[in-house]
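The structure follows.
One chain of protein is taken out of this complex; the other chains stay put.
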Amino acid sequence: MTLLYTEVEEELRASVRDLLADRCGADAVLGRVESGAPYDMGLWRTLSRDIGVAGLLVPEEYGGAGASAREVAVVLEELGRAVAPLPFLTSSVLATTALLWAGEEDLIRELASGETTAALAVSLAASPYRPLPETVTVTDGRTLNGEVRAVAGADVADVLLLPVGTALYRVAAEDVRIDVVPSLDLTRPIATVTFSGTPAGEAIGRFDARRVLSLGAGLLASEQLGVAEWCLSTTLAYIKERRQFARPVGSFQAIKHRMADLWLDVVRARAAARNAADLLATDLGVSDEGAAGDRELAAAVAASWCSEVAVRVAEESVQLHGGIGMTWEHPLHLYLKRAKSTEIALGTPGAHREALADLADLPGPA
Amino acid sequence: MTLLYTEVEEELRASVRDLLADRCGADAVLGRVESGAPYDMGLWRTLSRDIGVAGLLVPEEYGGAGASAREVAVVLEELGRAVAPLPFLTSSVLATTALLWAGEEDLIRELASGETTAALAVSLAASPYRPLPETVTVTDGRTLNGEVRAVAGADVADVLLLPVGTALYRVAAEDVRIDVVPSLDLTRPIATVTFSGTPAGEAIGRFDARRVLSLGAGLLASEQLGVAEWCLSTTLAYIKERRQFARPVGSFQAIKHRMADLWLDVVRARAAARNAADLLATDLGVSDEGAAGDRELAAAVAASWCSEVAVRVAEESVQLHGGIGMTWEHPLHLYLKRAKSTEIALGTPGAHREALADLADLPGPA
Amino acid sequence: MALDEKAVRERAAAFLAGYDPAGDRLEFLRARFDAGLAWVHFPEGLGGLGAARELQNVVERELEGTPQLDLGTQTIGLGMAAPTILTFGTDEQRKRFLRPLWTGEEIWCQLFSEPGAGSDLATLGTRAVRDGDEWVVDGQKVWTSGAHHSRWAILVARTDPDVPKHRGLTYFVCDMHAPGVEVRPLRQITGEAEFNEVFLTGVRLGDDLRLGEVGDGWRVAQTTLMNERVAIGGAPVRRGGGVAGLVTETWRSRPELRTHDLHQRLLRLWVEAEVTRLAGTRLREQLSAGQPGPEGSGMKLAFADLNQALSGLDVELRGEDGLVYDDWTFRRSDTVDFFGRGPGYRYLRAKGNSIEGGTSEILRNIIAERVLGLPSEPRVDKDVPWKDLPR
Partner (left out) sequence: MALDEKAVRERAAAFLAGYDPAGDRLEFLRARFDAGLAWVHFPEGLGGLGAARELQNVVERELEGTPQLDLGTQTIGLGMAAPTILTFGTDEQRKRFLRPLWTGEEIWCQLFSEPGAGSDLATLGTRAVRDGDEWVVDGQKVWTSGAHHSRWAILVARTDPDVPKHRGLTYFVCDMHAPGVEVRPLRQITGEAEFNEVFLTGVRLGDDLRLGEVGDGWRVAQTTLMNERVAIGGAPVRRGGGVAGLVTETWRSRPELRTHDLHQRLLRLWVEAEVTRLAGTRLREQLSAGQPGPEGSGMKLAFADLNQALSGLDVELRGEDGLVYDDWTFRRSDTVDFFGRGPGYRYLRAKGNSIEGGTSEILRNIIAERVLGLPSEPRVDKDVPWKDLPR
């Protein structure tokens, strides 16, 4: 185990970053978010084909890269840094691990190539530590009725994976209604998925919500780290240039001290995110109970810390940019919105902290 | 009602401050705290005789000044500002209100003059929102057995007032054992009071712990305000003088911004403390239920805010004094210790905040 | 001798006896101005009676239910332009501008901030060059609310680049209908455009539109800004009102959202809102007791922090509903509404509270130096001619 980045990870990062720099700059993202197609599926196909990100977690025998949560975390850092509107988290992390643990094989192959995209029909606000609300029912005749709100990645998914209880169902996107709602996060819009008499077929396997969502939350910490890093470095560059009172704004001590504190928060976010990724990297095979506790603990620590840091850094960045940070034309707001929405995603910081009552043996009052 | 100080209050403040400046300077207090007699009973007699502080809350018909919680709060501000080792809070506020509400008359007259000093035999850490622990029992033969820990003002009390259940008993100091323990707060030491076969006599009246302790907490906020104000102004004076890098330390922007934030905290502490004092000033007669809620709310808000502010300002003051603030010879540590101990006294900030769940209709999770 | 409360009340009653408030709104307001009941502390003939400022409350109570001003669009005119015109305007300027300003027939906006001059307003670069009886103005202003429906603007421009920055400024009234004035909406992170950029290209202003002396613009602008900061965060709030009220409403009505983490944070913020409210009340008491007190500078700072923290908690506590935004449609909004829209909007809009009308950083400087008497930092820009400042 190491908390550093390996050479392989650094190479992966460089490839992703180069491609995003070319194809997913701030103006491009800003232009997309109000178009009918916020997700950049062209870029997604390129990333999948050229770098293989869609199949990172998929074993080589199913056409994937057989990599681990560590590499996934590096990709998420870069996607966070670019607030890239891509279905990596939803299809290649959440849906893919759900399928892997359900023992599915055929769809996994399709997802690994990036040709097919899936989404887990679960609210993005779902917490690993609470039972999923049961808003969809399966009737005897194997049809599905009900709706799931706040599903991310649904509008670009070919396939939806719907958990009902502990069973996972596979549904074609054309068999459901998907209504995108105006989302606080412009770069990861959410949708309401409505099932009405939708044919369900056999369940494709078992679904362990806590395990999937905890892994998702632990990795999402790396995306928040990427968001925070972009905000920190962009703000640093700005305050070195921007002058007021005939001095760079970044030469004022009050500003310098705030930046030092933010930097220290980000340093710790990186360590926490790496630790979670490293421990989660051992969770691709069969879960064992003892290690599961360590993994959940690491994920909870990283998720709660990194989300709060991302929001704090984004908020401070808006403040330190002054008026320009309040304008639509500056991309900063995309990061603020991403950070704030992701704070709610897969467990709020508070939900993750409260889980430590059990995970770290810090019991609450009776 | 007003949140400002009246002219009468400002005159009272000036008299108290003058006397304390003469008789209770930092060196004098520092010299006392390690002597066998930390309390300055000579000064106490002067304050009582010349200014009448001991009888402030006592109606004129019993030889007191017939003033209100507003004037008491002003005196507490000044005593906090001087970390004065005097039994005002314990005898003239807590014991006196307990007696007034119990309907006692004779002892009140004695307390009003300052000739006799009383202490409520209740832990200084007792919270208005929890039942008092019953550590002393009354046997049939009217004797008391047990102990009360962390009693402030006991070592200089002639009389102890012991609540058992809702009954209040009067006990002569010579009939109990009083062991002073080394206390974090050097200027308000605590003691363990032990009753062993102590004669109890008849209960002298009813005791409403919540009402007495809530009033005490609401007024203690003014003492914390005084502590915070001394720390703030002393630190301001220091950083205007102290030079590093050929500039006054107080010219560095990071320091200036921290001082501005502390000042704003203290401004709000003053408003909160005045509000509590003003509302508590109506609680000398019969309590009515509706207004009691408002009083408790105001006390809880003031107690939680002012305690946290006092601790924060004292801590920041130590930091901004650098090394000198870490030395015994500088009086700052007396304030830090007072603020921190008082944070625990009569309900921690957290206890007061949690009481708002009911008082301000902000219910917690089921 | 100045009028007392009784005399003012009688004036108001007499006015009301003579004018039907149910008639033409504008006629009524004009008549009210002419009766000296606009601002009782202004001089007679300029909307006032030369009475004490606090007697305005007496008038407001007497005239309750009669046609009122449109505070949303008239804020800049009433709060900033009017006191400045009163203090520095010539008799002609006061006569010309104050009445239609007050009645709302003419809307005002403010041309101060520039892309390169925000917190450091005195470094602004919009030039005004004298040409006979006129001034020719060129430059760009930003963060101008209401520019597109304003008749006039208060404008600060540089008339002498060869002296240190505070000394080469002059204050003007800018004719927003003059050729060369171009207004473009400026979209914000909320999706809407509450403000504008204003481009000034060869705009010609008569010298009679100058307020105060040439080169005295900084001092004139201080009067405007002082009045702005008194206005912000000055309004009374009831206990549990404001943004705190909105959050607690959600809290009470949706028990399923509650967690201990959220509860503790809410309690803490509620206490902060309450002590901030009390400090505001105390400040107003001080003001009316004639003790101006330095607490004013702190209230804006406190409210900005509080609104940001509360609106952030509000989004988070709603969970799934916090992921939604009400409407991203680009549109112009004529007034700000901090409360009317959804939690996402309030969260984003509150970010501006610590920037507009003096950033929180500038306010902390002001508190540290003017209230606490801490020494200023070494200044590198005080004695350098504006044109030689590093950029």
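Labels for the chains are A, B and C, by order of writing; each one numbers its residues from 1.
As a working rule, contacts are C-beta pairs under 8 Å (C-beta built on N, C-alpha and C of every residue); 3 or more make two chains touch, one makes a residue touch a chain.
Since this is a predicted model, take the numbers as computed values, not measurements.
One of A:32, A:270 or A:295 touches the chain omitted from the figure, and that residue is A:270. Only one of A:15, A:135 or A:253 touches the absent chain when the whole complex is considered: A:253. The missing chain, though absent from the display, is touched by one residue of A:236, A:292 or A:324; that residue is A:236. For subunit B, the residues touching the absent chain in the complete assembly are 34, 123-125, 149-150, 181-186, 190, 243-247, 252, 254-255, 311, 315, 318-319, 322-329, 332-333, 336-337, 340-341, 343-345, 348-351, 353-354, 364. Residues of subunit C in touch with the missing chain: 260-261, 263-264, 377-378, 380. Residues of subunit A that touch the chain left out of view are 2-4, 236, 239-240, 247-248, 250-253, 255-257, 259-261, 263-264, 267-272, 274-275, 301, 304-305, 353-354, 356-357, 360-366.
In this section, only the chains that are shown with their structure count from here on.
Chain centres here are Cα averages; for subunit A and subunit C they lie 41 Å apart. Each chain gets one centre point, the mean of its Cα atoms, and the points for subunit B and subunit C are 43 Å apart. Look at where the CA atoms of subunit A average out and do the same for subunit B: the two points lie 52 Å apart. Looking at subunit B, one finds that residues 252-253, 255-257 touch two or more other chains.
Looking at subunit C, residues 259-260, 361, 364, 377 sit in touch with two or more other chains.
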